[in-house]
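Reviewing the structure listed below.
What you see is the complex with one protein chain gone and the rest in place.
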Amino acid sequence: MHLYILRRLLYTIPIIIGVSLVCFSFIHLAPGDPINSVLPEQASAEVVAQIKAAYGFDKPLPIQYLKWFSNVLSGDFGLSIMTRRPVLSEVGPAVAHTALLAVSATLLSFLLGTSLGLVAGMTTRRVTDRSVTAFSVVGISLPHYWLGMVMVVIFAVKMRMLPATGMGPAGADLTQFGIEDIKHLLLPAVTLAMIPTGIIARSVRATVAEVRRQDFVQTLKGKGLRRPRMFLHVIKNAAPPAIAIMGLQFAQLLGGSILVETVFSWPGTGFLLNAAISTRDLPLLQGTVIVLATFFVLTNVLVDIVQTLIDPRVRRA
Amino acid sequence: MTEIAVLPATAHTPARRPPQRGYWRNVLKRFLRDRIGLVCLMVLLAIALAAIFAPLLAPADPYRTSMIRRLIAPGEKGYLLGTDELGRDMLSRLLYGGRVSLSMGIAPIVLSTMIGGGLGVIAGYFGRHINMMIMRVIDVFYAFPSVLLAVAMAGVLGSGILNSLISLTLVFIPPIARVAESVTTQVRNQDFVEAARATGAGSARIIIEHVLANVTGPILTYASSLVSVSIIISSGLSFLGLGASPPTADWGLMLNTLRQAVYVAPVNAVLPGVMIFLTSVSFNLVSDSLRTAMDVRA
Partner (left out) sequence: MNMVDARDRGGPRQPLLTVEGLRKYFPLRNALGTVSAHVQAVDDISFTVAKGETLGVVGESGCGKSTTARLLMHLIERDAGSLLLDGDPVGSGGVSVRDLRRQVQMVFQDSYASLNPRHTAVAEIAFGLRVIGHRRAEAEAQARQTLRLVGLDPDQFAGRYPHEMSGGQRQRVNIARGLALNPRLLILDEAVSALDKSVQAQVLNLIEELKQRLNLTYLFISHDLNVVHYVSDRVLVMYLGKIVEIGPVDEIWRNAAHPYTRALFSSRLSMNPADRVVAPPLTGDPPSPVNPPSGCRFRTRCALAEPICAAVEPSLLAAGADAAHAAACHAVQAGSGHSLAGGMTHAA
């Protein structure tokens, strides 16, 4: 078991190297001369020479990669073309903003998803069960960026209850968090929570129904559990998969909030990525992607390990 | 010992059923009994037909702009679904939009099912080093959140339908390859594959005649469950301006250009999303019914 965890941890190393290779290749995949994709417009000859030397474009590809990757490992992602500031100092705050959004959305979806799933699984009324199932299908199938627009229309345009876009004054600083910040957070977080809520509700409903089926059999044998005991039993069985899904969904949201961030002009990584793409700022794009992908990989490993610890039977390859 | 005559086996166990109809016909029968799946399939067919016959159905030219007829509310002045920010007829654009949006949702899945499914089957069948080589690369691409990979790739390659198709295909290859690899590994270790090898058949023949028959079902069901996600992400790319370019009629792109109009004409602005949602929900439910229909052994 410890060996399994060790192996899982060790396996992240080649994966992250692979991820870095993919990110490295971005410069060469982009149309045009790779130099142009890392050069600001109207660069002087001096700057051109400097950047050529820095990226080693005259060297063979493997050398270029090694150079770039060793820089990345020491935290040097190069300079953003757009702002001429180090990429890392752009990505850092953006990641914090995205994380705030993703954490809120994940917690929200966990609360909502488990309650819906429990209600659907425990009820004997078909209507309730059906509605929750329908709700989760809708949640999974909604284009969330569109849902964001609809929310803006309803809560910001029509009802004027909440701000349409932007982040509160406190940013990601939780110590300064006030009512205004929560108001700004609400719409994007709810929007982002929609998909994971559907997924969690589905899984919890299935687990609960399964446990109840077993309990039903036991009742027939005359040794059924009492209701409160049964509820505990259900929770105990439904929790591990729900927690695992929550972790995996959190990981997806970290990298998947781009569209929602665009709708709400939330100053996170998605916003940054969008800006990087529209200004063809490849160093910024590379930096953002590699940081997000690393978080994604690490979160997945963490979920895997926690899951093995909770339930050693579940071992995903 | 030859005096014992060979008894016909039928003497012991009488035939239970007439010669059978085959697995897929059973699946079809079960699918047709599922009302929700059937309704959704109809919806999808209607959307697809509307897109195909858009030139016949559309009341107006989807590209003709009119400065004086901008953002007319649905139902007014003879526009059933109103007009967009350039005065183009919304209904016509939604009908035409289905062409790009539907193909851009389905094509990446078709491509990645062929590529990812092929890679997964090869990895699963041959195992060992071949499996290692293929699946490690797949794992790397699996290490990106799907939306991030799609956006980053499309962003790097530049906007356009082809680049968006490439990016989306890349996004869906890893999950499909993983499923294909795992079902193939299961099938590959079953005795009938070994029995086929015992006849002296080569790998290609065994894969085509013995393995594929048993893995295409699960791979296709899984792939069908991804179409809904593909529609959402591909429209999302257009929404970010990375997919179809103006003035193409495309649901995601329409959502993008109408975004500024959300304060003035909210209903118009939201309409293209309804189409995306309708399509994605239908695909989801059809794929669910398909899975249920295929679940039980015929």
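Before moving on, here are some points about what is shown:
When the chains are written out, they are named A and B in that same order, and each has its own residue count from 1.
The rule is short, and it goes like this: contacts are C-beta pairs under 8 Å (C-beta built on N, C-alpha and C of every residue); 3 or more make two chains touch, one makes a residue touch a chain.
Just so we're clear, the structure is a prediction, and the values are computed from it rather than from any experiment.
For the chain missing from the display, the contacting residue among B:A73, B:A201 or B:L220 is B:A201, taking the whole complex into account.
The hidden chain makes contact, of the residues A:L6, A:L21, A:V47 or A:L309, with A:L6.
On the side of chain B, the interface with the absent chain consists of residues 1-2, 4-10, 12-13, 15-17, 19-20, 23, 190-192, 194-201, 205, 209-210, 213-214, 297-298, using the contact rule stated above.
The rule is short, and it goes like this: only the chains that are shown with their structure count from here on.
Centres computed as Cα averages put chain A at a distance of 23 Å from chain B.
By the touch criterion stated above, chain B contacts chain A in their complex at residues 136-137, 139-141, 143-148, 151-152, 155-158, 228, 232, 235-236, 239-242, 255, 259, 262-263, 266, 269-270, 272-273, 276-277, 280-281, 283-285, 288. Residues of chain A touching chain B in their complex: 14-16, 18-19, 21-22, 26, 29-31, 137-138, 140-147, 149-150, 152-153, 157-158, 251-252, 254-256, 258-259, 262-263, 273-274, 276-278, 282, 285, 289, 292-293, 296-297, 300.
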